[in-house]
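Removed: one protein chain of the complex. Kept in place: all other protein chains.
Chain naming follows the written order as A and B, and within any one chain the residues start at number 1.
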Amino acid sequence: MRKISIVSQVGFVLLYIACVSMATILAGCSKEVEVTTCDGTGRAMVAKNATGQALADGLMDQWKRDHPDRDWVTGEKERHELKPPADNSALLEGGQAQGHTYGQHDKRDLLVWARETEKFALEGSRIFHSSELLGSTVAVSCDMCHPHAANTHPETYPKFQTQLGRVVLLRDMINWCIEQPVRGKRLEPDDPAMRALEAYIMAQRSGTVMNYGKH
Amino acid sequence: MNVKKVSSNAARWTICSAVLIGIFLPACSAKAAAGNVPKGEHGAATMEYQAEALNRLLPTVDVSQVPQGFDPVVWQAFIPGDNALTPERVGLGRKLYFEKRLSADGTVACATCHDVTRGFTDQLAVSEGIRDQNGRRNAPTTLNVALLQTAFLDGRSPTLDHQAQMPIVNPVEMGMPDGQAAVAAIQNDAAYKAAFQRAYGRAVNYEDIGRAIAAFERTLIFVDSPFRRFLGGDEGAISSDAKQGWVLFNQKARCVTCHPMNTSNPLGTDNRFHNIGVSARHQNFGALAKQALKALNEDPSEQKLDQLALSTDMSELGRFMVTKNRSDIGAFRTSILLNIGITPPYMHDGSIETLWDVMDHYNKGGESNLFLDGGMEPLALTEEEIDQIVAFLFALTDNRFAQENRRQLERQRAQAQKKRPLRDNDMAFRLKLAFEQ
Partner (left out) sequence: MKKLKSIETRYMEDRSRFFHDLKNLDRRSFLKVSAAAMGAAVASGVIPSGSFQSVSVAQGNAASGGSAAFRFAYISDSHLYEKKINDRFVRSLLRAVEDVNNLDPQPDFVFYGGDLAQLGQPRELELGAQILKNVKAPMKMMVGEHDWYFDLGQKWRQMFGEPTYSWDHKGIHMVTLNSVVERDFWTARGLTPMQRMMTVAGLDNGVQSPFSVGEEQRQWLRKDLAAYADETPLIVFSHSPLYKLYKKWNFWTDDADEVQAILKRFKQVVVIHGHTHQLLTNRIGNIHFHGMLSTAWPWPYAPEGMPELTIEMNRPDPFNPNDGCGDGQVHVHADGLVDKVYNLWNRGPITVSKAYTASWGRQSVPPMPNRASY
């Protein structure tokens, strides 16, 4: 029996396990391998000749059972409803005779797109709903005034924000909110947190008609 | 506004000031500051001197042109339909602005409290009218006043044309019993007769007196500040402190919420009314409000309102006197920020002497009171940050007043070094909350 400690961030558990597990298989000399996550709570016994995917899945399943709230993507989706990204399945049907580049993509590609896009917006949701992640000094988070990102109206930007006396983009208002009601530190426009917040807000307004300058 | 335009603008004013200094050196504002200004009644420069000073400052105005650097589309919105700018109207108003005969005892003109040599205000806490009476309000500058949406600090007058009539009949200002008395004072003057005919095609009348003065005031567009050139792309136009101040203005200090500044509307006011707690230093809002409603109920005329606002404690009620809405108690219109450096003292009652004191007032979140504007909060500005914002504020003065601006900056800095009566760092940094210790 071998014990392998896996050092990883929760969000990357799957990837790390897969890699380490492969190494285990190659080096394996016993019939079963016990794999352990770094916090010592996630363990799974897997056959030494199991595929890397099976190994990883097994451990991940066990880990999920032990930590129903620790898979942040699942957890975040359960807590905070996110509008799903657009359905691109039509790309898989017909119309490939013209040799369009999208014709080269398969179901897995679409899954990757959807999953990655969703995760980006979900990361925004996580920040949006957390006064800590927002760096609030007064325990205020965005959702306290904007449940499900209501009244954020990203479709109305750019517009002349009377109280700022100039034409602003969504990110300018996000920063205003972070600095004022939230009383945190403003984010650089390309800060990952800013990008994620924008992603979540826009995702929640999916389907709304763009209408810049609307008050 | 593009850079090229700015620099040509700048060049124009350089030429202008060269001319000014070359020809009128003995009377330029540096000298004026030294006390060589001939004084007339109530502490104002003599009307003759002021008229000359204005000629130097604003020799002629081509009213067919949009003021330099001003957005042409937006500009049109500031001219009322029944008072299009013509040289005749502007000329007449310019004369009436200095006309003391419009006052009961012949000592007060518009220019008494809106003095050309004192930033088009009187730089007094509260103004002095006929028989040396003091009102309760600080005279706002007439510079750029045409760009405001309402007139008077409580917005009780809907237009500048209407506003210009009111001081003539206010007992503590120019004190005429009524508009007809003002008309009577000048209608036999042949020059005025002719001027009114040319301007409005009518005999002298009270409404046209207001219109003509307003038309003239619409030429007092003084927006050519270093900051405006900076906005236009001239990086060197303002100091690095002022630049940092501009950043603070928009962010940490939250000034921009009520003082928006942009190229279309450079005034720095939202034209709205806010209780920032200045009048909270005076007590008894509730009793005052009750008194005011009783008085306004008995006499709802605009003259009565004008008198109550200027001559009684009810002045402190501000916008409430106009709307009778409880949420407007102690609220006054956001000040114009342009030329703020040369128009001390500050606030509706002139109770704050320097811009440092103004920043101290805001830094501690204003004076706590039941009707305090929700946007007022402690700001936690450091001394350095306050200095930077003040530097920015002094960069908002039109270049034609550069010397007076420098003089004020030095005077206020010296004053602020001596005392900062409103400074309260415990409040500013929330070490102490408004409702506890």
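Of note:
The rule is simple: a contact is a pair of C-beta atoms (placed from the backbone, for glycine too) under 8 Å apart; a residue touches a chain by one contact, two chains touch by 3 or more.
Predicted model only: the values in this text are computed from it and were never measured.
Screening B:36, B:65, B:327 or B:382 against the full complex identifies B:327 as the residue touching the chain left out.
Although one chain is not displayed, its contacts with chain B can still be listed: residues 125, 257, 277, 280-287, 289-290, 293-294, 320, 324-327, 330, 351, 353, 367-371, 373-375, 377, 421-422, 430, 432-437. Contacts to the hidden chain, counted on chain A, fall at residues 68-69, 78-81, 129, 138-140, 143-148, 150-153, 156, 163, 176-177, 180-181, 215.
FYI, only the chains that are shown with their structure count from here on.
With each centre defined as the average position of its C-alpha atoms, the distance from chain A to chain B rounds to 53 Å. If you check the complex, the residues on chain A that touch chain B are 162-166, 179-180, 186. The residues of chain B lying in touch with chain A in their complex are 250-252, 254, 256-262, 265, 270.
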